[in-house]
Structure formats: structure tokens, C-alpha cells
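This is the structure I want to talk about, given as C-alpha cells.
Only a single protein chain was left out; the remaining protein chains are all shown in position.
In order of appearance the chains are A and B, and numbering begins at 1 in each one.
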């Protein structure tokens, strides 16, 4: 009898542990925080959420300039790579080019998220001085701590919304923004959630869809539906928030309460 | 001594729990059943196996008609999205168009299955009336409960076979079927299993391969080998069953006993 009670007590504790583990299922996949120079390499800048690692190369080998088609004036590169995320990295890299003498010259995304339905990425900043490249990488890593606040998910899927009142060169070059104007990202997984988000967003405010991504159009490899919108600052914010609200209601029908990866920043 | 016995008893219980968990490794990834209107949104229709969610949009925003190239006569859309599956959704959507006044206007697949080797998908039904769109989505969600019976897997990989004696517009438009004729899908992961299934299938009965998908041909993004076959109804059924039998033997060499996701329907 006593034995059974003990067994029960242990099992209860374990169940509680497992429940906590399930709730945090997404969080460990997002592990990592800015932690400067753990490895003693001059190339290492830091790590961040999303298994993101930031690096610099002071003098890129010329053979890599050639094979990657990088202008030789960019002898220094800042490099961001991540297993999870594309939107948080896009808006963070955009902050970085605003505040550093760099340009993003590669922005590639892959189907990754460690088995999730979203992206991993590779971002390369070109710079003439390594200090500029390093600064761009540092700003990106730091910005990720708020930009992941745009990602909200549960065990079934997720939504992502990103918003800026003033887009810079990265968002303009790769994601349809107009320089200095408001821009928003509206994305959901599974893709049907993203599609309903898109419809809710464009009905909620006077915004223009400037780009759409889906695997059927060969514009992404992931299990998502994404649109990018522009317009007046207030309208863009209203649109992305309408998309977010729609997705949260839908994700709830498929699993537990959706949780944000970081504190929402708008 | 007594303490050790108790510890042993608890550990045995936990091992049994873990064993059960491993056996069901695939099942929770397939969670979800038709559950009407959990979220109070008029757009929500239901959920189903494979993290599938079914939605309707009564009046699609015109900007989305444009960006997606959808004919404006389809003001109402039925939308299916899933993290796992393409075959079960294809044959279910085909049932839906047979029984509703709709057409499938988007059928996209992605590499997903939450870390597995197969597809996720986005399917859009176009309709002039939202009641038609809703009906198509409802039929698809309900059909998935038998169509997932075509998927059989273990921890190493899986096979999928689908069969209909009478293909309709979805299978004809996207998967090589002839309208009103028998059609079969033969698919395996890893791809070598699918290739041997294909060879066994076409040797077992007089069928014609009408389409083949693999990542090397840019016709899918997944770790699978797939063929679609047509022919007399009996021959198609015999071919897909020969493929299934082959795959089950091979998957057994790689892991535990393969289990069907639902009761096989043929």
C-alpha cells in the first residue's frame, strides 16, 4: 500500500515534469542567447535564439568571392545563420543595415526549423571594414531578442507577424518594402492558416500586397503561406494585427494555447 | 531491499510507458479529428488527422484574387491546409469535387510532416457560393478519416497507397488520372522503398505509369519516390496492393512493425 503510494507520487511528479516539457516543446528549439565569444575565435560574434550564430570574416578568400559572385570591394563579411526563422532575421538585419555601413548581399532561406514547418536562413553582410561587418552582426543578434516576439505557435503550427514603420534596404531588396515606408509580414503554418490571415489582414486596413510566398510558386520551400504588405504606418499595423488575431483563434482549434517566442514588440 | 524493489517497480512502469510511447510515435503527429467550430469564427469548418484544418472565405478580398491568379467568379473559397499528407488529401478533395459544385484551383505541397519524410499541403476550392465551398471542405475533412488508411509507417519510413475506381477532377488535374477511370498512387519513403514498390506494382498488373515525382526531377521536395498509375479497376488495385506488400516487408527490416494511420479502405 505504502509502496503503491510512493509509486503513484513518483509518477505524478513525472507527469507534471512531462506536462511542463510539452508546454515548452517549442522553446528549446529556439534556444540560444547572445553570448559573446565562448570559443576564442576572432571570427565568432555571438549566438541568439533560433540556433542563430553570428560570425565575421575579415578578409574573405578570393576564391569564395568568385564562387559566390560577391563584389571584391566587400573584403569583410558579416554572416548570420540560423536553424529557425526568416522573418525575425529579416527585420533584425534591416535594423542592422540602418545602423552600420554594410549591405546585405546574400539572403537565403531553407526549409528547416528542426522539423517544424518554417525556415532556416543564411544572411551575409558585405562591408569594406571588418568593424562594420561585426557591428551589423551584433545588431542583428541583439534585435532577434525582440523580433522573435512576432512568432507565436503551438504544437500544431504557428503564425508570424513582423512590422516596421520605416523599412530599410534589406526589406526593400528581398521582401518588397519601399525604403522609409511601413512594411508588414503576415505568415501562417499550416498554409491554410496563413491564407486566412492574409484575407483578414487586407480586409482590416487599406494595405497593398507586394509579395506572396508559397512552395507551389517556388518562392519558398516551407509549409507556410506568406504575404508582405505596405501602406500607411497605421494601416499596416492594423492589418498585421488582424492577421495575428485570426491565426491565434485557428491555431487554438488545432492544439494548445499559442505562445509567443518572445515579448511581442508592437 | 524494499527500496530497491520500489525503484525497480517505478522504472518498469516507466519503461512500459515509454515503449507504448514509441509505438505511437507517429500517431500523435497525426492528431486531430473533425471537430466542428471550436473557435466561433464563421470561416472555421473543422480539423482532421494530419494537423489538417478546413476553412472557408465567403468573399475573398480582390487583392488576393489578383496575387494568386484566381478567377474572380470564385468569390468563395474552401481551404484545406495540413502538416502531414498529400495523397489522403488528394483523394479526399477528389471525393469533395464529385459531390459539390466546386473546383480545386490550388493544390500545393511542401516538405513537412513535422520532421518526417513526406508532405504538407494547401488545397483551395473555388466556388460561387460559400455553401458550396463549405460543403467541399466538410467532405474532404470527413474523407480523410478513411484516406489516411492508405498510409502505413514505422519509425524508419512509410508507404502510401491510394486507389479509386473512378477518378474525378482533382486527380485528373494534378495527378495524371483519366476522368471516371481507375487511378492509383504508389509511394514510399525512403525513396528506394518507393522505387521497389513501383517496380513490383507495374510487374503485378497491366497498369500504365502516368506520372512520377521525386526531388531530383523537381516534382516534389520530399524524401520519397512516387508513381501514379491508371488502367482497369482490378489491375490498378492489384498493382497498388503489390506495392504495399513489398514496402511492408522492406520497412520491417528497418524498424518496428509498420502500422496504418487508419483502417485500410481497400
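Here, a residue touches a chain if its C-beta (ideal position, glycine included) is under 8 Å from a C-beta of that chain, and two chains touch if they have at least 3 such contacts.
On a predicted model such as this, the values are computed, not experimentally measured, just so you know.
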item	value
Given A:95, A:112 or A:224, the one touching the chain that is not displayed	A:112
Listed residues B:61, B:178, B:199 or B:232, member touching the removed chain	B:199
Where the missing chain touches chain B, by residue	3, 6-7, 10-11, 14, 111, 114-117, 156-157, 189-196, 198-199, 202-203, 208-209, 212, 214-216, 221-225, 227, 246, 249-250, 252-254
Absent-chain interface as seen on chain A, which is shown	2, 5-6, 9-10, 13-14, 31-32, 35, 38-41, 43-44, 47, 51-55, 57, 60-61, 63-64, 67-68, 79-83, 106-112, 114-115, 120-122, 124, 221
